[in-house]
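One structure is given below, represented as structure tokens, and several questions about it will come after.
Just one protein chain is left out here, and the rest sit where they should.
Order as written gives the chain letters A and B; numbering starts at 1 within each chain.
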Amino acid sequence: MNLLYLLDLIGTVAFAASGAWAGVRRGMDLFGVLVLGMVTAIGGGTLRDLLLGDLPPFCLRNEIYLWLPALVALLVFISHRFLPKIEHPLLYLDAVGLGTFVVIGTGKAIAFQTGPFGAVLMGVMTGTAGGVIRDILSNEVPLIMRREIYASACVIGGVLLVLLQWLPVPNDLALLLAAASVILLRILAIHFNWSLPKAT
Amino acid sequence: MNLLYLLDLIGTVAFAASGAWAGVRRGMDLFGVLVLGMVTAIGGGTLRDLLLGDLPPFCLRNEIYLWLPALVALLVFISHRFLPKIEHPLLYLDAVGLGTFVVIGTGKAIAFQTGPFGAVLMGVMTGTAGGVIRDILSNEVPLIMRREIYASACVIGGVLLVLLQWLPVPNDLALLLAAASVILLRILAIHFNWSLPKAT
Partner (left out) sequence: MNLLYLLDLIGTVAFAASGAWAGVRRGMDLFGVLVLGMVTAIGGGTLRDLLLGDLPPFCLRNEIYLWLPALVALLVFISHRFLPKIEHPLLYLDAVGLGTFVVIGTGKAIAFQTGPFGAVLMGVMTGTAGGVIRDILSNEVPLIMRREIYASACVIGGVLLVLLQWLPVPNDLALLLAAASVILLRILAIHFNWSLPKAT
């Protein structure tokens, strides 16, 4: 799964940049920016590994998942004056990361023999929990609880992967199809400003 | 322990409803309501299983603990206009859940050979951590840190179970006595508006 690994690293970079950027906008010091960048990039996968009991988590076993987001956060801190110009392209890389993280999480949960609900939950968590921890550390109501179909795209991707698992579809193809569906939905949601109904 | 399992499911429903209701009151979208409902219902037991190293946690092994709170949260989201009318009865079901969760948590910790303080702590955490995570996700100081003897009832129930463990009391009876004491204390606290002393 070299393509999946490459997409995973792209997603890690994008998530780290968006987390670090959130720290810069709040006037945090270098340490705060590093923490927000790293937590956003690896928080979801770490929580998934904690819950699946696959310890130590992925980021402690392959340290590229620590060095890469730390480096990205450092770069964002140094060059933050130029970042607004790349904020829009970052949203697309963020969508790539979201789709990849969801299918990796759902796929791993299936391999760990969870049921279908648990598998989708682990996928959604892998894709979104990093951002939730970032928002908690910034003392804000997590963005995902308030706005947009960010999470719905993850749910659909996870459900699709679980369903494809039950059909005679090659595993690699299933992963790519599910990831692509999340990425596409996410990009469409950005373009058309979709949102879920609210309680009123 | 079929009675305990039934009480556990009742508690799961009550906690999910109160969590989802908190999301509705804050104007969250469907996803936010689902997350708050589920986290309130299964957060405490999940944290307990994480700390005891019993992984994956209960909710990933028996998916009724995922489907049930998700369904309840969905129902609350759809029918939330009618919920104020059942808010008061819900408090009683919530007390049932609290007592059950505490004795399940303390009993499990004892079975995992923790000391007495650890056993009480795991019980209190099983009963209260879901609500704490709900409040953190809603960006509020956890209710339990500010008001009422909600937590004290849990502590008393956990201590009682640890003590009964050392006496020649049948295990099932000890669990029911301890759960009943929490439920009774909690209902009395609601009726008489009891609270702990504050630092002044």
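The criterion applied here is as follows: a residue touches a chain if its C-beta (ideal position, glycine included) is under 8 Å from a C-beta of that chain, and two chains touch if they have at least 3 such contacts.
Given the structure is predicted, the values throughout are model-derived calculations rather than measurements.
Only one of A:60, A:111 or A:173 touches the chain withheld from this view, namely A:60.
Interface note for the absent chain: among B:136, B:164 or B:177, the touching residue is B:136. When the whole complex is considered, the residue among A:7, A:24 or A:72 that touches the unshown chain is A:24. Counting the whole complex, the residues of subunit A in touch with the unshown chain are 23-24, 26-33, 35-36, 46, 50, 53, 55-57, 59-60, 63, 66-67, 70, 77, 80, 136-139.
Listed by residue number, the positions of subunit B touching the unshown chain are 50-53, 109, 112, 114-118, 121, 132, 136, 139-142, 144-147, 149, 151-152, 155, 195-200.
The working rule: only the chains that are shown with their structure count from here on.
Computed centre separation for the pair subunit A/subunit B is 30 angstrom, with centres defined by C-alpha atoms.
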